[in-house]
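Excluded from the complex is one protein chain; the other protein chains are retained at their positions.
Our next item is subunit A:
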């Protein structure tokens, strides 16, 4: 056939060179063009509309299918090979802790040691890192104290290798997704090339970080979704179910690694809503069929991910059963689960008594312990007395002594129990100041009163008196340690001791504000429980604290995580990265090394790749605008249709929300969006090259196409050659100094290598 003659060297099938080989043009066009249409259009894959199918015949279909398969498989192998080799090359370098490895490596070790910790991200990523470490013979003993620590003889390659392996799948997935969306090998190979030779993607994949794991799940979810979309004319077939369920599983994975996974869930959700909307408009389907479709999706995309997500947490809680650094963030009940915590199989006096030393914990989730320290409130913030805060970590400054109204310290015999309605004075053990409140505005919550530490050695004034109230209790009820919810009502002003949950500024050591609230509604913020209780004069009895059930733990840990996340505010003097910096590759992140003598790794995208991506975004929007206005005016553009709306949406969803976030942001937050952007570039450039025939005559348009592709490939490869030391390590002088290997490559002043 004529096909053999016009087979180009680089890739056969990507291009419909209709002008150079006119004979097969017809069959090619009818088989491939519908696919490159917008993915939402009704026609898809080889099962195009009836009229085209009849002209086409089964043999042509088969031929086309087969012919796209074989070169794409070869290319796929090539992509996979290059991807793995670039990611796994020099994986053990540098042999010290880099950047956030100090966190995630440490958390991996916690899993191996089964000690409980607190982190703002869900557990799956760290569990997988821990698992990888365990499998590769890492024993969890390396402390990961700070970046730059030498690994010495530890087996850290397993964890890094695992992340790099997942990271290597990204170009492969990108290749498959673009191939599926456009049915053009050129587009797919452009997308894959951009990712393979992007220094940023390489660097972020090579270390013990959550990002490669997260991106793996995001891309896998998108791939399954795209595959599922292609199955739409084979509803409820095995492959339909397979891709649907795989989508659900990957969604759970993405959300289980970082909450950024939520964006891909929204993407899939929007796609599903659109799909259902299409089905609803399909009058050949009965309502029962639509209900079936709906239920199938609800099961696979909502129920299944939720179950998996919950399972991840279940494993997390089962594995981590020893007390560790994260205890104080959680409620007393939660802590009693942890072996080694002082509340685990606790034994202490059962009822609160006068003269006891106690810690008082707020019942709001992540509410903290009532705390005070020698520092005073600064000038201008209420009265200049000692600060009282809520503090999340266990500390001697959390200890308070319960006194009577008139102090009679030298008691004999059994101390009296504190009962509902009793008046107490709470003395801070370290500083001997009394818990005090008065009619000054609280530092942050202006509607409340300020709470301070006042007096010394137990002498104070009438503002130091608090009435104990057991929630749901009656006068005379004793206060049960751990189990009673207690409120402290201020005698003089009638307000109630309250933890607002707001973080104090630097003068308050970023601890949580404690106030006295005039609003007496019972909320967890105004309820406290007695956690530790020390009184040598009373007999200790073993307390089996009401163990919380799994759902309570789950809810609690989520609230703690969200609090933690929103608490990550940028510090005043820190240079923080702004979202608009990211697409222009404005500034990277130092992974390792600062000075000329050190081994430096700098996370920065390959500028050529990133700037091509940026330009393609603009190009894409222009092309869509021109095409849709033309269509709206009734011009026919032939087969030149632009797909990729899904990718554009993905990019937007993974990028735009960062503009509204108050928390501290880093450059690496852009990488999921960058994946979408690269895939979109593949599609856009491919269509741009092919659109050459609108302007140029046949042989020239073909040459233009080839020249464009070659130029693109060459510039990506050459820029990778130039910038590869960013990923694989630089030594010697810094770039702006003479004699550096990276001299002349500092194209932007803001780059810091």
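In this text, a contact is a pair of C-beta atoms (placed from the backbone, for glycine too) under 8 Å apart; a residue touches a chain by one contact, two chains touch by 3 or more; residues count from 1.
Rule of thumb we're sticking to: contacts and distances are computed from a predicted model.
Asker: Per UniProt, what's the omitted chain called: "Sorting nexin-30", "Protein O-mannosyl-transferase 1", "Ubiquinone biosynthesis O-methyltransferase, mitochondrial" or "Alkylphosphocholine resistance protein lem3"?
Answerer: Of "Sorting nexin-30", "Protein O-mannosyl-transferase 1", "Ubiquinone biosynthesis O-methyltransferase, mitochondrial" or "Alkylphosphocholine resistance protein lem3", the absent chain's UniProt record names it "Protein O-mannosyl-transferase 1".
Asker: Of the residues listed, A:238, A:283 or A:695, which one is in contact with the missing chain?
Answerer: Touching the chain that is not displayed is residue A:283.
Asker: For the full complex, which residue in A:311, A:414 or A:750 touches the chain that was left out?
Answerer: A:750
Asker: Which of A:317, A:586 or A:599 sits in contact with the chain that's absent?
Answerer: A:586
Asker: Quick one: which of A:150, A:234, A:447 or A:475 touches the chain that's been left out?
Answerer: Missing-chain contact among the listed residues: A:447.
Asker: What is the set of subunit A residues that contact the non-displayed chain in the whole complex?
Answerer: Counting only subunit A, the missing chain is touched by 277, 280-281, 283, 287, 441, 444-447, 519, 572-573, 575, 586-587, 594, 629, 632-634, 660, 662, 734, 736-737, 749-750, 752.
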